[in-house]
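Missing here is one protein chain; the remaining ones are kept as they sit in the complex.
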Amino acid sequence: MKNRTLIKDIIIRLLGFVLAMFVLSVVVFYFARLAPGDPLQSFYGDATESMTSAELHAARVRLGLDAPIYIQYIKWFGNALGGDFGLSLKYKMPAMKVVSPLIGNTLILGSTAYVLVFALATGLAIACAANEDSLFDRAVCKIGTAAYYIPAFWLGVVLVLIFSINLKVLPSSGAYDIGKSGDVLNRIRHMILPLIVMILSHLWYYAYMIRNKLLDEIRKDYVLLAKSKGLNKREIIFHHCLRNVAPTIISIMAISIPHVLSGTYIAESVFNYPGLGSLSVESAKYHDYNLLMILVLITGFLVIFSSIIAKTINEIIDPRMKDSEVSAWQR
Amino acid sequence: MAEINSFKLVGTEYKTYVPCVKKIPFCKKLKGKPIISAIILAVIIFGCVFAEKVGNHNPTEFYLQNLNTAPNSEFYFGTDSLGRDIFSMIWYGGRVSIAIGLMSMVIISVIGITYGCISGVSGEKVDAIMMRTAEIGNSIPSILLVILIMSVMGEENIFKISFVIGISGWFALARIVRSEVRQIRNSDYVLSAKTMGVGFFSIMIFHLIPNFVSSIMFVIVSSISSSIAMESTLSFLGLGLPVDVISWGSMLSLANKALLLNTWWVIIIPGLFLMVTLNCITNIGSFFRKETNRKHSNL
Amino acid sequence: MENILEIKNLSLSFYTPSGEIEALRNINLQLGKGEILGIVGESGCGKTVLSKTVLRLLPKNAKIKNGEILLNGKDIVPYSESKMRGLRGSVMSMVFQDPMTTLNPTIPIGKQITESILKHSNIKYNEAKKQAIEMLDMVGIDSPEKRFAMQPHFFSGGMRQRCVLAIALASKPEILFADEPTTALDVTVQAKILDILLKIRDETRISIVFITHDFGVVARIADRIAVMYAGKIVEVGKTEEIFYDPRHPYTWGLLSSLPYFAKKGEPLKCIPGMPPVMMNLPKGDVFATRNKYALDIDYEKEPPIFDITDTHKAATWLLDKRAPKIKPPKFFGGECHE
Amino acid sequence: MNDILSVHNLVQHFKINSGLTINAVNGISFDVKKGEIFGLVGESGCGKSTVAKSIMGLYSLTSGEIYFKGNMISDRKIYRKNKDDIHKNMQIIFQDSSSALNPRMTIEKIIREPLKANNMYDKTKSEKQIDELLRQVGLDVSFRQKYPGEISGGQRQRVAIARSIALSPELIIADEPIASLDISIQAQIINLFQKLQREYGFSFIFIAHDLSIVRFLCNRVAVMVKGRIVETAPTEVLFENPLHPYTKSLLSAIPVPDPKIRNSKFIDYNEKELNDNGILKEVCPQHFVYM
Partner (left out) sequence: GQSTSSSATTSAPSSSVSSGTTDKTLDLSDLSNTLVYAGESESTINPILNTHDEITDIIFSGLMKYDGDGTPICDLAESYTYDDPTLTYTFKLRDGVKWHDGTPFTADDVVYTYDVLFKDKTLSASITSNYKDIESVTAPDEKTVVIKLKQYNAAMLGYFTIGILPKHLTEGQDINTMPFNQAPVGTGRYKFVKWDTAGGMIILEANKDYYGKVPNIERIIYKTVAVESTKATMLQSGEADLAWLNAKYADSFRNNDNFKNIDFKTADYRGISMDCSTDFWKQNADSIGVLNYAIDKDSVVKSVLAGRGVAAYSPIQLNAYGGNKDADIYSYDLNKFAEEMDKLGWKKGSDGIYERNGQKFHFTIQVRDYEEERVDIANVCASQLKKAGVDMEVVLVSKFDWDAGYNGFLSGYAAQFDPDMCYSNFVTDASENLMHYSNSKVDELLEKARHTENPDERKELYHQFEKVYAENPGIVLIAFLDGNYVSIKGLSGLDTTRVLGHHARGVMWNIEDWTLNR
């Protein structure tokens, strides 16, 4: 019985997931095409500037850009089901092929930043919450906010100036040195500056959120009960409070993926780090539809999927989440 | 007081008791309030509003005889590589940036709160659909979303940029509002308002919003900051305002170029202004947050 | 009877931005071993603060201004936080006012109990679990093995309050502070919990400070009663003394407002007005403005504590020799002396 | 027809998810006469508040009928048709005074709201009326500008009462209005209720778990267990001659403020004894017991 509902739940969620991805694809597909501007520019580059309208029309027909959008979508959808996501207009090769070598780079950078941001944020939040209003807490709050508002791109350039140009200790660009694609240490060296930028520009946002959540939590009555049992601060925070904010942290983590990815994009363009970021910005700017679709679907997938996972984990941690209360507003 | 009278039965309210309320000194009242932030912010806003009076040069003028001059008595903050006066630009740019921040904030608040309230009071299904929709919107990285919307909107101006930033930034707020509304929608005062026949929008305005506004205050105030920051990022990516509109964002992207040219004033000054302003706004925002949570820690 | 806990001249204030709140004023109290002391008083009179002070669970803005808290003869006021931690749970524990919020919602009940056991003894987890299940059984939760792994969410209010009780008792403390443990519950559950407390007291000789504002409840459970008003103990005595021979006008007021003593069709008697906010207190007796029997001096000077018997004390000028003789209200058909 | 409200076979189930439905109210029926104080007692969670809220139209009913002044307001259409009448003439007072008043509205705004919502607001007249209402519940005019957080629980409860009588409703449902208050304040509120009922002839449904007050205040009492009414009778009859074992248990649980009676036995009632398909039988005139 219990198992059946569990399976049912999972199936419903998966269906919801598929539906969400579908809607996302429709929305982006339409949206991208609504934008004025000529996708052929990506394809022909500057040459479009001198193409006659007949030429342009012929090119459009060839690339299937002349059909009504819904026909284009149906076609795209059919092909996508078969794993063919179409041609990147700018790179003139299958969009999948453009993306696949870069996915690794972005995922490595993004996920490292993601993990570090949340690990550090949680640590910092705990340290601050445990010593609320102490000198440490206040100092961290001030420094944190200040750091958070340093524009990422600006910080990136300053770091390059210091570490790459003046001290010459860290590389300023790229994902790895020439011929060192397999060298982990080398990759790490290249990631240090982008990571610093990403961490600094996200850390405090989340640390502060978690800190406040923790502060709310340590004001709850059960903390007193725990204290009256004779537990010490550390035990209370780690065994009680943290557990209760975990669902919040997990939800925050789930919805923060696009935020962190945005950060990755900026870091990538500052550090000329080959990845999906610059590709995305480019594809949106230059109407490289199929490439854009794939990129949005990738992030959409990550976000929607992780929010489903987060929800499931949270229900295990905190069964209250599952009960939906009936609203008196239904009438 | 004579002892003799002391033991007379006099009963209640014999003497109206006036509590001796101690006057709290003015400086103590201000304690904990972000005064410094407020003052700095006021100065900056004042400067921006009266940019024409404050600035001593035309911010759009290229003083081609004064390229890259360090701060001096004529150009207080120096000039950039095209001879523009940083001091004047700061005030004009601040005006644009702050306007963008405020307008985006208004858009974010209006959409986020309304959407969140509706989703919050709706039943299971509508709520789920509304939240999924927001989630889908949110799953596109904001920069991408802004680029997309912007390319649909065409030519940029301050209003459009604010609109775009606002339109792509309300998801988080809607989520928070929704969960706040869910917490209070079945509270007795809302229910009794309903039973007395108060309409939905009245309930939203008089009952729902005032009761969660303090908990979203921080989000709202910091949305000003993040909108300003977003505009500067867009400028950096070359997607910002038209070139002749100066904003702190566009000045920062100048700074980016100036790094290689060793003109520190072009680099430091706009960044400093931006950071100080954002920090002040945030300080004030977190003050509101703290206000709502006066309880003491149990630890 | 030896006193396990003795509070002497205890005063405590909260320092808030708007001023000093004198939450406790010159409290003197003894608690004997195996005794149940009821503390009654209106909301906000400082009952919770008193028990939290003993356990030192107050927020940072609370300061003990003077006084001693003698636990087994030793003053614990100067104790450090870590020393206090050693006492909490093992020597003293507390049941908090609101059962709905005092349990950690995400941790299974069993774990919350064993945590307390494991903290204060070095037994194995399995042993602790066994004890915890016994505890749950003792406070009257059926099928405790099954309930052991459930989260508080699945429990009703009454059950939760029992779980809190189980947690408080699990580490076998010598003193239990029960802060309105039944106020939020309905009468049947309340009756059950009172029975459990009495049973435990009889079995373990634990001392209990039972806080409530319900005279019916103290009548049932307490050996002695202390009546609090505005941070002060205004009357203390054996249960019988308080019920059959109350001396303080405040006690009279409380008793007379009970519907039990009311006649149908007549309005209930009540104490007029509201309890004061304990900031900027007036001089004299704080209760004076609500006191039908207030004397002139009440508005000028705080009454001292008068001993009526060895065990019965009250702080009212009415007990002074110079005071006019007053006919106190009657509660138990003429049984009221004097 | 002197029933202001009658409830027939009210059933209210809450579907939590596919696996779990909470049967909060399982088919109860009762009538409230004009000018009567009808008591509803029962342990926590037996569905008292749900009944109150269902009557107020805050839930959509699972089944059953509710008649207010002869109109079947459980039907949506009829409810809508009589919406204004219902909003005006049926009011609810909640248990927790701190949550029943919007903490961000001043007292006067709170009391003004029902007037405004029902288009009965008239600047000069209504402002006077607000003063009058405050006076009636024993608060003075200085309270108008205060916020609920600045006044005590008893005062808040009075404000809630003032709000609910602002429209001079015919029926007030008081859902445990005194459970969260001190004894001394309890007495003040009870007196207020009595006075209002006497002076204005409101009908009350008074929900409580404290039987001593019910006995003092109510004309008729119904005892609820697990979403069912198990016994209903005029107050004195019920207290003198409780028939249902649960009622007996309840009565025995009333704490008596007399140390001498402290050892009286509390009768534990096992809810499992309640059979699912009994009916209310009239054992004596007006005295119904569930069997």
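Read from first to last, the chains carry the letters A, B, C and D; within each, the first residue is number 1.
To be clear about the criterion, contacts are C-beta pairs under 8 Å (C-beta built on N, C-alpha and C of every residue); 3 or more make two chains touch, one makes a residue touch a chain.
None of the values given here were measured: they were computed from a predicted structure.
> Omitted chain: which shown chains does it touch?
Output: missing chain touches A, B.
> Per the definition of touch given earlier, which of A:Lys8, A:Arg62, A:Lys75 or A:Lys142 contacts the omitted chain?
In the full complex, the listed residue that touches the missing chain is A:Arg62.
> Please identify which residue in B:Leu9, B:Ile45 or B:Leu67 touches the non-displayed chain.
In the complete complex, the chain left out is touched by residue B:Leu67.
> Looking at the full complex, which residue from A:Tyr73, A:Trp154, A:Tyr205 or A:Tyr286 touches the chain that isn't shown here?
Reading the full complex, the residue touching the unseen chain is A:Tyr286.
> Quickly run down the residues of chain A that touch the omitted chain.
Within chain A, the residues touching the omitted chain are 36-38, 41, 43-44, 46-52, 55, 58-59, 62, 87, 90-93, 98, 101-102, 104-105, 157, 160-161, 164-165, 168, 171-176, 178-181, 269-274, 278, 282, 285-286.
> Going by the touch rule given at the top, which residues of chain B touch the chain that is not shown?
Chain B touches the missing chain through residues 60-62, 64, 67, 81-83, 155, 238-239, 242-244, 256-257, 259-262.
Everything that follows uses one rule, which is that only the chains that are shown with their structure count from here on.
> What are the mutual neighbours of chain B and chain C in this structure?
A, D
> By C-alpha centroid distance to the whole-protein centroid, which chain wins?
B
> Suppose each chain is reduced to the average of its Cα coordinates; what separation in Å results between chain A and chain D?
Once rounded, the distance between the two centres reads 52 Å.
> Any chance you could list the residues of chain D touching two or more other chains?
53, 57-58 - these are the residues of chain D that touch more than one other chain.
> When you check chain B against every other chain, which residues touch at least two of them?
191, 194, 296-298
> Can you tell me which positions in chain D touch chain C when the two form their complex?
43-45, 152-155, 181-188, 190-191, 194-195, 209-213, 215-216, 249-250, 252-259, 261-262, 266, 268-269
> In the complex of these two chains, what residues of chain B are touching chain A?
Residues in contact with chain A: 121-124, 132-133, 135-136, 138-144, 147-148, 151-152, 154, 172, 175, 182, 185-186, 191, 194, 225, 229, 232-233, 236-237, 239, 252-253, 255-256, 259, 267, 271, 274-275, 278-279, 282-283, 286, 289, 293, 295-299.
> Using the touch rule from the top, collect the residues of chain C that touch chain B in their complex.
Answer in residue numbers: 17-19, 57, 59-61, 272-273, 279-282, 288-301, 317, 320, 322-324, 326.
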